[in-house]
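For this view, one protein chain was removed and the others were kept in their places.
Our next item is subunit A:
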Amino acid sequence: MSNTTTERTAGISSGQQPALLETRGLTKEFRGFVAVSDVNLSVQPGTIHGLIGPNGAGKTTCFNLLTKFLQPTRGTIHYNGRNITRMAPADIARLGLIRSFQISAVFASQTVLENVRLALQRERGASFDFWRSEAPLRAYNERAMALLEDVGLAEYATATAGSLPYGRKRALEIATTLAMDPKMMLLDEPTAGMTHADVDHIVELVKRVAQGRTVLMVEHNLKVVEGLCDTITVLTRGRVLAEGPYAEVSRNPEVIAAYLGTDPEQSGAMAHA
């Protein structure tokens, strides 16, 4: 399945340093409906890459393809020079490619500390040891607390994650993701459903944790994209419409038309920029 020549040339096409994540001809069809069509995406290491587009553009499908929660109909995905097109989602996580979820994904009945520890616990392998007590897990408490402190959740460590307010759940999710020490993070609308204050908080957090990492984020809020992303890919109807820095893409008449045609409020934000 994996074509060695493709693997070797993966990323060189862009002319810069090899891409960390690259797709070629990525296509997903649902019973004849083409949700994602021939998408070539290349995410440079160390950058924050935004994936935007009007509703129904195929952002979420594309995201789910990259995180392996969906299998592509055609095309390949390379990560770090390796073909991951047919890998299982749990296995790409082991390669340091960690995703977040649109709805805050925490383990509600477990404590905030346990949530983060579950990610740290990956270090000791699969944790199939059902006969052992939790004592070996206590070794991770200190690092878990440090991570919680980092996102401002230290005082909630012993609370159940389900009892946290929404914004803090997202912060907990980011702390859990960071605990995996990911090489690359895939964020699915990190600011969806948030108040203004919370949005600023998360933007700061993402900016900070992106240091030394690569981030690909799907985002609706163009203000967030403008402030955060180095490169932006615009999708419409499953296809790539434009790619480049925000300033360049936001002036692209096709992009403006695509936004105007579907969502005047968002295009207004675009025009302001």
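Here is the rule we go by: a residue touches a chain if its C-beta (ideal position, glycine included) is under 8 Å from a C-beta of that chain, and two chains touch if they have at least 3 such contacts; residues count from 1.
Following the convention adopted for this analysis, contacts and distances are computed from a predicted model.
Colleague: Could you check which of "Amino acid/amide ABC transporter membrane protein 2 (HAAT family)", "Polyprenyl synthetase family protein", "FtsX-like permease family protein" or "ABC-type sugar transport system ATPase subunit" matches the UniProt name for the chain that's left out?
Modeller: UniProt protein name of the non-displayed chain: "Amino acid/amide ABC transporter membrane protein 2 (HAAT family)".
Colleague: Of the residues listed, A:Ile84, A:Met180 or A:Val199, which one is in contact with the missing chain?
Modeller: Counting the whole complex, the residue in contact with the absent chain is A:Met180.
Colleague: Check the options A:Thr27, A:Thr111 or A:Asn252 and report the residue that touches the missing chain.
Modeller: Residue touching the absent chain, from the options given: A:Thr111.
Colleague: Quick one: say which of A:Gly25, A:Pro89, A:Gly152 or A:Pro245 touches the chain that got left out.
Modeller: From the options A:Gly25, A:Pro89, A:Gly152 or A:Pro245, the contact with the absent chain belongs to A:Pro89.
Colleague: In the whole complex, what residues of subunit A lie against the chain that is missing from view?
Modeller: 67, 69, 88-91, 93-94, 98-101, 103, 105-111, 114, 117-119, 121-122, 124, 126-134, 136-137, 156, 158-160, 162-164, 166, 169, 176, 180
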